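Structure, as structure tokens:
For chain A:
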Amino acid sequence: MPENTTAFDIREISFSYGNRMAVDTVSFAVSPGELLGVLGPNGAGKSTLLSLIAGNRKPSSGEILLFGKPNRKMTCRERAKKIAFVAQSPSIAYSITALETVLMGRAPHIPATGFESKLDIETALGAMKMVNCEELANRDISELSGGERQRVFLARAIAQQPKALIMDEPTTFLDIGHLSALRKTIAKLRDQLGMTVIIAAHDINFASALCSRILLMRDGRIISDGPPQETIRSDRLAATFQTEVRTMQDPQTGRPLCLMDS
Partner candidate 1 sequence: MKSYLTKKKFLFSISILTVLLLAAIYFGLSHGSGSVDIFEALLGGAGSDILLGARLPRVLLAAIVGMALASSGGAFQTLLKNPLADPFILGVSGGAALGSIAALGFRLPFAWISGAAFLGAMLSMIAIMWFSRVRSSFRSTELMLTGVIFNAFCFALILFINAMVTMEEAYQILFLLIGNLEEMGLGLVAITAALVIPGLIILSLLARRMNILMLGDDEARSVGVDPSRIRAAVFVCSSVMVGAAVAASGLIGFVGLFVPHIVRLTLGADNRLLIPASGIAGAAFLVLADTIARTILSNSDYATELPVGVITALIGAPLFMILLRKNMGKSHA
Partner candidate 2 sequence: MKIKEGVLITFVIIASLSSQNLFSNDEMPKRIVSLKPVITDTLIAIGAGDMIVGATKYCELEALENRPQIVGDYTRPMIEKIVALRPDVVLNSEENSSRRSFEKMESLGIKTSFFSFSTPDEIVSSISAIGATIVMKKSADAVALQIKKEFIELKKRWSSAPQKKGFIIWGRRPIIAAGDISYMGTLLSSIGVENAAKKSSVPYPRIGVEDILTANPDFIVDLSMGSEAHTPEEAWSKIKNCDAYKRGRIYIMNADDFRPGPRLPDALENLARVIHGER
């Protein structure tokens, strides 16, 4: 069996909300182990694009292949074994503990009814350790701060043991310490577990530091696709965000940094 070299194959997908075209004929491919960042202004279609890739919505035209198999031919459960999705502001209803939340990530691997096994507990705790939130295990999720909650939800995604991780704006509630930790964790996931990661982000510098490839989106279209050095440039960024920015190189890492117009 030939090894499949593409993790995600997005072929000319479109999606509209009523009359408004949110994603307009987008095509690109993602290789396994890539760290892909999706940047763009509000309303560019980043969240919609990630929803489509994760299988949460169906494109009105076009096709998405996950590790060689078309999205629409997969059951929810099958897809869940391959991709984990972390939403922008996950909702919580009733009081459950952080550990119970992380354990939900084990769902695709457990039969529909029944209780979690010891292995599941260990995987969950291991995932929490990776994100540095294991001390929160017995705490009530509704009592945690935004940042702590986000780490728990990331742990849940990791406990799912997917091949790919899709994250919609994970940087929102994180302070600089946690941003840094998140960056290191995602890099670890790619290095240790070979995970493919797609992140939609507001924070341009975070994406630049973390990702191996950046997509710039505007009005539902991809207007630039390439490594940070090619995409995080003042002209490209100005076209995307319709505002003047300055860029410079980080002396230590060599990655481009984006600075506001003075």
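To be clear about the criterion, contacts are C-beta pairs under 8 Å (C-beta built on N, C-alpha and C of every residue); 3 or more make two chains touch, one makes a residue touch a chain; residues count from 1.
Regarding candidate selection, all candidates are chains of the complex that A comes from, given by their letters.
Since this is a predicted model, take the numbers as computed values, not measurements.
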Okay, in this complex, which of 1 or 2 is up against chain A?
1
Within the complex, which stretch of chain A touches candidate 1?
51, 54-56, 75-81, 83-87, 90-101, 103-105, 107-108, 112-116, 121, 137-138, 140, 143, 153, 157, 160
